[in-house]
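Here the complex is missing one protein chain, while the rest keep their positions.
Up next, subunit A:
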Amino acid sequence: MGAGVLRAAAGAVLSLYPKAWRERYGEEVADLVASRPVRLRTVADLAAGAGDAWLHHRRIPGARPLRLPLAAVLVAGVYGLWLLWSLSVRDIASLQGVWAEAARAGSLAGELRRTATTMFASAGAMTLLSLAQLNPAVRAASKRAPLGAARTTGHRVVVTGLAIALPIVFVLTIYAGLMLGAGQPLGLLGGAITGGFFVPPLMALILPLPLIAATSPALRSAARAVGKSLIVAAILNAIAWLAVAVLVAMGLMEASPWFVTALAAGAVLSVGMAALVARTVLRRASEEPVMLPERTQLGRAPF
C-alpha cells in the first residue's frame, strides 16, 4: 500500500477520536504523523487509540462528561421496544403455553392479566391527561404577559402540541387496533403485555411540551405538575410489568428462552424509558431559571 494512502488513512482515523481529545492532542499527533514514516501498523495503532479514547473519554484532560442526546436515546429506545414487542408476540407457542399454564392455577392469572392491561392503559391515560395541566398556564401566560417571553413560550407549546398530535393519534390507533384484534391475534397474554410497549413511546412523544414550558418561569410550575403526573404514569407502568412478570413466572415452564429474554428486555427498557422521561421533566422544571433583569418602561432594571 502506498505511503500517501496510509498517511491519508492515518489522517482519516484521527478524525475518529473524540472532539475533546482532538482539541487537546490532535495537532500534535497530526504533526507526528506528518513527520514520521506511516505504516499499516501506525494506522491500526491510531484506530485502537481512537477506540481507547472513546472508552476512557473522562480521562481526557478538560473533557466534559460524555452525554448522549436525550432525543437519540429515546428514538433508539422506541425502536428497541417495538422490536422486542414484535419478537415477543411472534412466539405464539410461548404466549399460549404460558397463559394456559398460568390459568391452571385458578383465577389469579385472570386478575393479573386485568391488572396489567388496566395499569398500562391508566399509565397511557395519565400521560395524556398530564398535558391538561399545561393548558391553563399557557392561557394565563398569554393574557398576563402580552409582551413577555412567557407568551412566546406558550405559543411554542401550542404549536409543538399541534405538531405531535398526529403521531400521538397514530400510536393510539395502532394500540387500539391491536387490542381490538386487528392484524395478528395477540391472545390474552399478548394483549396484556402490549400496553407496556406503547406507554413509553407515548411519554416520549409528549416530552417536548413540558420541556418547552419549563424554559419559561411563568410556565415552570405547570411543567413540574406534568412531571409529577408522568412519575405516576411511570409507576403505573412499572406495576403493570410486575403483574406481567408474576404471570409469566406462573407459566415459565412453557416459555421459550427467546420469549423470556425479549419480554424481560422489553420490561427493563419500558420501565427505564418511562422513568427517564418523567425524571427529565421534573429535573428541567425544577432547575433554577437564569433570571434576567426585567424590562421596564425605562429600559432594563439596574439590578
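Heads up, the rule we're going with is that a residue touches a chain if its C-beta (ideal position, glycine included) is under 8 Å from a C-beta of that chain, and two chains touch if they have at least 3 such contacts; residues count from 1.
What we mean here is this: contacts and distances are computed from a predicted model.
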UniProt protein name of the chain not shown, from "Transcriptional regulator", "Penicillin-binding protein 2", "Phosphate transport system permease protein" or "ABC transporter": "Transcriptional regulator"
Given A:53, A:137, A:157 or A:281, the one touching the chain that is not displayed: A:53
Residue touching the undisplayed chain, where the options are A:36, A:114, A:139 or A:283: A:36
Positions on subunit A contacted by the hidden chain, ascending: 21, 24-25, 28-29, 31-33, 35-36, 41-42, 45-50, 52-53, 56, 59-61
